[in-house]
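This structure is in structure tokens; I'll ask about it shortly.
Note that one protein chain of the assembly has been removed; the remaining protein chains are unaltered in position.
What follows is chain A.
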Amino acid sequence: MYNYLDFEKPVADLEGKIIELKKLAESGEAVDVGDEIARLEKRSQEALQDAYRSLTPWQKVQVARHPDRPHCVDYVAELFTDFTPLAGDRAFGEDAALVGGFARFKGESIAILGQEKGSDTKTRLKHNFGSVRPEGYRKAVRIMEMADRFGIPLVTLVDTAGAYPGVGAEERGQAEAIASSTSACLALKVPSVSVVLGEGGSGGAIAIATANRVYMLEHAIYSVISPEGAASILWRDTTRSKDAATNMRITARDLLDLKIIDGIIPEPLGGAHRGREKIIKDTGDQIEKAFKELAASNRDFREQRREKFLAMGRHL
């Protein structure tokens, strides 16, 4: 049973009926429902296909934020071995919104950074819903500098609504922390690969997403401001989020067309949460492929990264 989005209502209805029928069959109140269940399952699959055939940008926003969507820690647990998380910025504190550390990826040493949103009330609070404070970005800088010193490639998994806007975050220099983290990404001599898993929320995302290769999951979004924020500022009307989502061009397809990202990782039908194992495996495969291509490119990774970002927007 999933949390359903508003546009998934036909699917929700059908899957609800299937569950009901199965229960009845189990309790012996209904017999010979096998055919009926098969028929409903076929129909619900078709309904799912219909719903996902061409998602609007706003529907993608909802999928990208889906509460059941696999998050950073799910990918880390599946894709990496010997993951050893590191904590703290050595100046103020530890920020669990940004997960980071070292591990093995297909046997090789790897550095990992990613925002974690949490998956239930307890973990969401612990990870501050994936909104990173300055300490988190400073920990990221620490880990990137270490990775560079030891010649270990970096993977970043991006999933944040944005950096945390609060009094403490401002006092401790949120802007400076983000700027320094972006600068640290750009300075890396080792290769880096970034994947936007769900939400790529503005500066809070770019701080760890400035990589040699950047990919997005099919229904992920990446934007300078949330559609809600844009609606309230540009339209002065918070009900215009759908228009903002469309006009700002925030989908993976848009970003590929604008030559901001390097590729899209297709999601299972119905979104990443309906095929967790598959999407995590496919993401891992894409990361592996990207590192292989980078290694074969025989280029100075820092220079390649700089030139890649400088080229953005110049050929539109």
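Quick note on the criterion: contacts are C-beta pairs under 8 Å (C-beta built on N, C-alpha and C of every residue); 3 or more make two chains touch, one makes a residue touch a chain; residues count from 1.
Methods note: contacts and distances are computed from a predicted model.
The unshown chain of the complex is recorded in UniProt as "Acetyl-coenzyme A carboxylase carboxyl transferase subunit beta", chosen from "Aspartyl/glutamyl-tRNA(Asn/Gln) amidotransferase subunit C", "Acetyl-coenzyme A carboxylase carboxyl transferase subunit beta", "Allophanate hydrolase" or "Nitrite reductase small subunit NirD".
The residue from A:Met248, A:Ile264 or A:Leu294 that touches the chain not shown here is A:Met248.
The chain not displayed touches chain A at residues 163-167, 169-176, 178-180, 182-183, 185-187, 202-203, 206-207, 210, 222-225, 230, 233-236, 240, 243-244, 247-250, 254-255, 258, 260, 306, 309-310, 312-313, 316.
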